[in-house]
Each structure stands twice: as structure tokens, then as C-alpha cells.
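Input: a single structure, listed below in C-alpha cells.
Here the complex is missing a single protein chain, while all its other protein chains stay put.
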Amino acid sequence: MIRRFIQNAGWPRIIIALFLLGLFIAAPFVGVRVDTSLSNTLVRFGMNGVMVLAMIPMVQAGCGLNFGLPLGIIAGLLGATLSIEWNTEILAWLSGLGTQYKISWLNDMFVTAWREPLGFASAIIIAVPIAAILGWFYGKLLNRVKGDEMMIATYVGFSSVSFMCIAWLLLPYKHPTMVWGYAGKGLRTTISVEGYWLHVLSDSLALNIQTDDIHLYIPTGMLIFFAVMAVLVWIFMRTKTGTAMTAVGSNPEFARASGVNVDHMRTVAVMMSTILGAVGIIVYEQSFGFIQLYMGPFYMALPAVASILLGGASVNKAGILNVIVGTFLFQGILTMTPSVINSYLQTDMSEVIRLIVSNGMILYALTRKVRAGR
Amino acid sequence: MSEGNTPLLRLDHIGKEFYGNRVLSDISFDINAGEIIGLVGENGAGKSTLLNILFGMPVISSTGGHEGKIQIDGRNVNFTSPNQALAHGIGMVHQEFSLIPGFTAAENILLNREVLNGSSMSYLFSDRVSTLNRTAMNERARAAINTLGVNISPYMSVSEMPVGYKQFIEIAREIDRKNTRLLFLDEPTAVLAESEAEILIAALKKLARSGIAIVFISHRLSEVKELCHRILVLRDGRLITDRPADELTTRQIASLMVGRQSSSVDLEKHEIPEEIPAEPETADSVLASPKKKKKIRPALKVEHLWVDMPGETVRDVSFEVKKGEIFGIGGLAGHGKLGIPNGIMGLYPAGGTVRLFGRKLTLNKPRAALGRKMAFVSEDRRGVGLLLDEPLDWNITFTAMQTQGRFLLGIPYIFQVRNEHAMRREARKFIDSLSIKCTGPGQLAGELSGGNQQKVCLAKAFVLRPNILLICEPTRGIDIGAKSLVLDTLKEYNRENGTTIIITSSELEELRSVCNRVAIVDEGKIAGILPASSPAEDFGMLMMGQTRHDEEGEESA
Partner (left out) sequence: MRKIFDLVANNAVPAVFIIISAFAIPLSGYSASYLIQELLTRIGRNSFLILSLLIPIMAGMGLNFGMVLGAMAGQIGLLFICDWGVVGIPGMVLACLIGTPIAIVLGIFCGHVLNRAKGREMVTSYILGFFINGVYQMTVLYLMGWVIPITNPALLLSRGYGVRNAVSLLGIRGVLDNLIPTIITGTQGAGQFLSVNGAKSYILMQIPFLEGAIRIPLATLVVIALFCVFIVWFRKTKLGQDMRAIGQSQSVADSSGIPVNRTRIIAIVISTVLACYGQIIYLQNMGTLNTYNSHDQTGMFSIAALLIGGASVSRATIANVFAGVILFHLMFIVAPVAGKNLIGDAQIGEYFRVFVSYGIIAISLVLHAWRRNREREAARRSLRGNKGGE
């Protein structure tokens, strides 16, 4: 029974889960509050969850781990910055729409009251089609390089990030909160979303208890959003298309013999991954409070990849449960190690532990023997 | 046979069982220096197992070793790796080229046996840090090539060589070994043009005169007869014949290979005794079953089909299959019999015309073929036939779900989710009816045994409710009990639903036991279509590429 459990869960997962548990147990003894830590873990879980979710379609379709997540993130960044750039226009257009079509509730008052959620929604609505287009090209590219997807994805991510570095400087953004003050052009490295859609998800329905005894904050809205996205992905993987996608990843020859267009399925999977990445980064930013441009998205794929692997996924199989478990464990470690270990050792080891755990996990997945017979 | 002095190689009562499945029994023969032996037999007659034993392949020792003794120069040997065989002077030229394309002829011939310049470094570390002596290497390669009587430059890159040259390089590599005394050649002429084959045969004769013994494995009986001194025929793991080549005609060899009319020993090999049409009347009675005689129209009409399937090229094939018929396609491996069903199903690039019940079928599109209610069971069960990492219900219902929209809930084209309940129910139905041994519909397909996996593949095809069922190698790699069950299932399905079934198999007996008619494919073309009741040696002659014309020529000579 226990052996079977260990076999199913895998040693690395159990070791890390026990480590995390140990950190939570040790926390009170070194003066770290468990409730605060738990709150932080939940916040980071909500922030990163959707980006980890973005791994599922590509892994399931046999395209490997999506090291090219930065491409989706770029689409998200475009959506986020454009939603701020055009914030006034969008809101004006919406209330204008209300007047034009005599929709009584869609008036100035409504728009003003809901301007933050509307801004957030506009960011996503702008980002999704961009992500879909980028994902389509990215998918076509990956279809031509079957067998080498992961390495190429990494460098597609890197080169698109560095290309966008140039673009962020040159694109004609005008909004004063976003461009460099002295030059009047070129986007800043970090842009605050305060006043636009800071914490729109995190703070809605949030449970916030701050008394002398308890410091608990649960970003209910953000967790619900993640849950909705997870359920959508879960349902999608059960549709006819999702089933075909899984079969393509499991055995492309079988899928082809069953009349499935393998390349098409892979492209759809890559597009979905890219779109989820775009949505994921916007969720991340509303909680984080800042849009990080330039080299910001550079290494963002690695934590997401490590999370899903930590949750028990392999290079060619991943599910929602892997995402939830993995994100929680990974973000838990990231939250707890600085606070607990630092209080104990008086030094910040979190960066080193992050490097070793995340890359060790990916390494473990890459070197696992592929099942015989393939 | 024995010539008094010790033979080069002696096999003494060699036998082998794989998991209780006997594949070789009681093989004994000698090979003397300078002798050329022709080793012939159908696919699955035990040739490759024999070679594996001789070369000490790990597959033998890991499955419990073999019976009998192998002697070289009168001394017992037992190899545990091919390298030991090489050290004893036994070389092998494989069917697939094992050459490095970017290397020159000389580099390939001397691969891992390079001539080295001595250097002080090699004492410090190992020989691997000595530099190569290219001049000496090229000289040695040239000498080896010259032995064969062909003219190939040692500097030529293998990637730029015609196929025939590559074969010569492979052989040159073996004879360059200082101690090579016995050379096994597995189908060396299969990839050669006729003129190249002639040069090769001349080269081999020359080689034998220099004292090297050669074992020549080929399906081209005329070549075997021309080249070899002695011919050994293997059938069902037994040595049937060991006679000088000039005592046999090609027709005799062919009938020895496939024929079993004269030998009673074979009866114990038959899996489904009551169905074996060893006697013609059994097959006739199948044909005469009343249901099929009534209305016969071509269910499938194939005209000038070509299929670009690697290793199984189909060149120009035309045939007709009647409705409700069980049609067999036989022939030797590599001659294109597998290409026919794979091409019709659109899995490999194909051309020509295929008509289903009179209507033309779009080729090169698996979806089109499936849409016309054809179902396919692939010969490559693990590679194409199954989702090994997915549960059985997925495997059984997936194709029907994707092509016929069954096992789904929701609105077509808009939103459809799979109906797991229906999938499991369907899977359970087949698990019961085909008695698939498993823990339930949720078990992963990769965890089942070969026979049960094959039943899953059949279930997958049956779920489609096909009009025409194409099955490749239905009994390959499964045990005897499962074999008969699979064949019985097919016959029953044909009887109950009137489904047209096309079976492709390397086992001629199996085809003759199940089918109404059997087509034999040879070198990408149909050599002939015979009723299953025809004598086995007629099939054998078709398989060996012996046309009437050849035979007559031989007899008149």
C-alpha cells in the first residue's frame, strides 16, 4: 500500500512534500507565522497557477514541456500595456455603446464603477487573439522540428523576449504612466497597474482577517478564477478534440491511423498553451501590481515547467491535479524557505534552493527512462 | 557428409524454445572450409533464431539459452556476445546496412580496426590516442575490395555510393578481418540489381576458393542454386533437407520450404486442427457455405495500386474481393504484402484506383477510408495499433469516437464531451465477448499480453461496424491458444455479419485455413491468386518468384 503510494507519487515529490511540511512545522519555532506563510503561499499559488496550467495542452499533445511560455507571456504583456494605453478610450467606447444601443445599465456610472474589472477584461480580450496568432505560427514551427521541440521552444522564447525588448522601446506608446518620463517614449521596465486593475481578482471576495492573533488573507477571487480556468481546461481535455489531442501525444501513429490530423492537433495545443500563458501573466500582474517588461519574462518558463513536473507530470503526460499539487508545493517552498531558513540561518538561501529544486526536477524528468516499446 | 577431418563449424542438435513456444528443434549440420551453403526457409522457419544462437545474441541467453552444442574446429564454444563470434572468425553481413554514411569506404571497412601509428602517448594512455595511418588503411581497404573482384575507390564516401556498392563494402569489412573463415550473408542480393547480384555471386565464389566458408541466406532460389554447393532447407524450426545443390531443382526447393503434404510431423503444429485445410475439401466447404454463394459483387476493387511504404513497397497491384469473402494476402516479408492494406487505408503515400462497392475511394487520407466504413488492424500493434499509455476503453472506442462521432455527449461540431460511461460499457462488452484478460476497462493497454492486445485491436475494429475489415498479421507474436481464438473470432465475425475480411499474413498455412482465396505478392506485384485449396507447393512457387517461365527453362536445361 505504502510502496504503491510512493511509486505513484515518486520519490522527489515525497521528499519535497515532506520538506515543505517540515518547514511549516518548524515555522513557529523560529518565529515565522504559519497563517501568514499559508496566506503568502495561496497568493503565489493563485498568481502562478494559470501559467502552470498552460503546460498541459502541449505536454498532452506530445510537444514536450513548453519552454516557449515567454511567447504567451509577451502576448499577455501586450494585452496588459494596451489595456492601460487605451483605458480611457475603451471605457468611453463602452459607455458610448450603451447610449447608442439604449442599453440602460451600460452607462457612465456603470463603466466608472466597474472600470477596474473592465480594464482587466480588456487586457485579456486584447491578449487572447495576439496569443492565438503567435501560437499558430509557433505551432507550425514546432511541427517542423518534431523531436527537438523543447530546445527550440527555449530559444524561441528567448529570442522573442529579446526582440520585444527592442519593440518596447520603439512601439508608439504614449500613456504617461508607462513611458519614460524624460524621453516621453519607450516603455518603462516596470509599470504599475495601480489605478487600473490592481488586485481586481485577488481582492474580490477576498477573506482578510488581520487581528492580533490571526493574519490570514485568502485571495478568493483569484483562486476562483484559477479554478474556472482549470475546469475549462479539464473540460476541454474531455471534448472530442481534447481526446484526440491526448491520443496524438500518447501515440501519433495511432491517432493518424484513426483519422486524426496530427499536425493540426499539435497546432491547436500550442495555441492553447500560448493563450493560457497570456492569461496567466495578466493574472500574475494584477496580483503582483506591476507589469514587468524587457527581460522580465525571460526565465518565467522554468518555474512553471518545474511546478508541473513537481506535481507528478512527465514529459508527455500531465493533468490538472499535477498542476494543483505542483504549483502548491513549488510556491510553498519558495514562500517558506526564505522565511523559515532565513530566520534559522540568518541568510537568504531561497534563490539557491529555487535553482536546485526547479532545475533538479526538470533534469529528473528529462533523464527518466522512456517507457520501453517506443 | 563428413569428410573425415574436423569441420570448421559443427552444429549438434541445436534447439530453442521461447516461453514454451518451440521455434527450433534438432538442427545438426557441418560446414567445411571453402564451402558455400545455401540456407533457405520461409519467414519464421527459424533462420534468424539460428543465427542469433550462433552469434550469441543476448536475446538467446536472456530467454534461457539453447539446446545442443556448437563446435568450431572440434572444440565446443558458447558465445555470449557477437564480438566473441567475431573473434572466432565468424562474420555476418546484415540485411540492413550498418555503415556510417559520412565515412569513406576505407574508414567503414576498418571501422574500429583502424591502422594506428605507434606513439609515445599510447603507452601513457591507451591506443585510442594514437593517430590513424590513413595510407595503410586505404591500402588494406583496397586489398579487401580487390578480393571481391570489384573496383571501388577506398576514398569514396559511402553516402555517395549506389546501394550495390554498400553491400560490397559490408562484405569487404568482414573479409578484412584477418581471421574471418566463415561468413553469413543475410539476403545480400535483395537490394541489388540483377547485374550487381551477378558480380556479387562471382565475388563470393572467388572468396570461397580462397578457403572462406559462406552461408548464403536468400529467397532467390535461382541464385541459391547457382552459387551454393549444398542447400539446407528449414521449415517450422526443423532441418528438412541437407543435400548438394545439383540434386535439387528450384521447384523442389520451393515445395520443400512450404510444402507439408508429405510430412505427417507437421500436424502437431496446427493450432486449429478442425479447420486446417490440409485437404482441399475443407477449403471448398468454406467456399460453398450457402450465404456467400448467393449474391457476389466486388466489395473492393483495386487497380494498379502502388504504395510507398518503406520496406514494403507495392509497385502495381490489381485484384478484386467479393462481398462477404475472406481474402488472404501472403508473400515473403519485404515484398509489399503489408503495403497493400496500409496503402488502401491511407497510412502511406499511394496511387492507383481503389473502388469500394463501385465507388472510388480517396487515397492517402485515413479519414476517408475510415469514413467509408473500412476498419484496419495494423501489423505494428504497439507502434500503430494501440495507445499503450491509455486505458482499454480509450483504445477500443477512440477511432469510432473520432470518425463516427459515437461515445460523445453534446452538440456535434459545437461542443462534445466524451461519454465515459458509454465507452466503458462498450469496452466491457468486448472484454467479455473476446475474453480479454484484464483488470477492467481502466487498465492500460501496455500492461496486457500480446494476445490480449491483439484482441483489443480487433475490438477497436469491430466497434467501427465495418463493411470491410483489413487485418495485418493477426497472429504475429501471440501464443498458440490466442492464435486460434483470434482466427476463430474473425471467421465467426465474417459468418455472422457477412463482413468482407482481408487478412495479410506471413503464415501461409494460417491464410489457407481461414481464407477463401489467397493472393501471393512477390516484389511488389501480385504473383497469382489461388483458391485456398490449391496445393501448398503452388503457393510456394509463387512466393519464391518462380514463374512458369523460369521453371520451364530449368527443366529444359
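The letters A and B name the chains in turn, as written, and every chain counts its residues from 1.
By definition in this document, a contact is a pair of C-beta atoms (placed from the backbone, for glycine too) under 8 Å apart; a residue touches a chain by one contact, two chains touch by 3 or more.
Here the structure is a predicted model, which is why all the values come from computation and not from measurement.
Contact with the chain that does not appear here is found for just one residue of A:48, A:66, A:154 or A:335, A:154.
Residue-wise, the contact with the chain that is not shown comes from B:311, picked out of B:64, B:211, B:244 or B:311. The residue from A:92, A:145 or A:232 that touches the chain not shown here is A:145. Interface residues of subunit A facing the missing partner chain: 67, 141, 144-148, 150-152, 154-156, 158-159, 161-163, 165-166, 169-170, 186, 302, 346-347, 349, 351-356, 358-360, 362-363, 366-367, 369. Although one chain is not displayed, its contacts with subunit B can still be listed: residues 82-83, 86, 98-103, 107, 111-112, 114, 116, 127-132, 163, 190-194, 308, 310-311, 313, 315, 334, 523-524.
Convention: only the chains that are shown with their structure count from here on.
The distance from the centre of subunit A to the centre of subunit B, with each centre set as the mean of the Cα atoms, comes to 51 Å. Of all residues in subunit B, only 345, 347, 366-367, 370-371, 376, 378, 380, 382-390, 394, 398-399, 401-403, 405, 408, 410, 415-418, 446 touch subunit A in the complex they form. Those residues of subunit A that touch subunit B in the complex are listed here as 235, 238-240, 243-244, 246-247, 250-251, 253-254, 256-261, 316-317, 371, 373-374.
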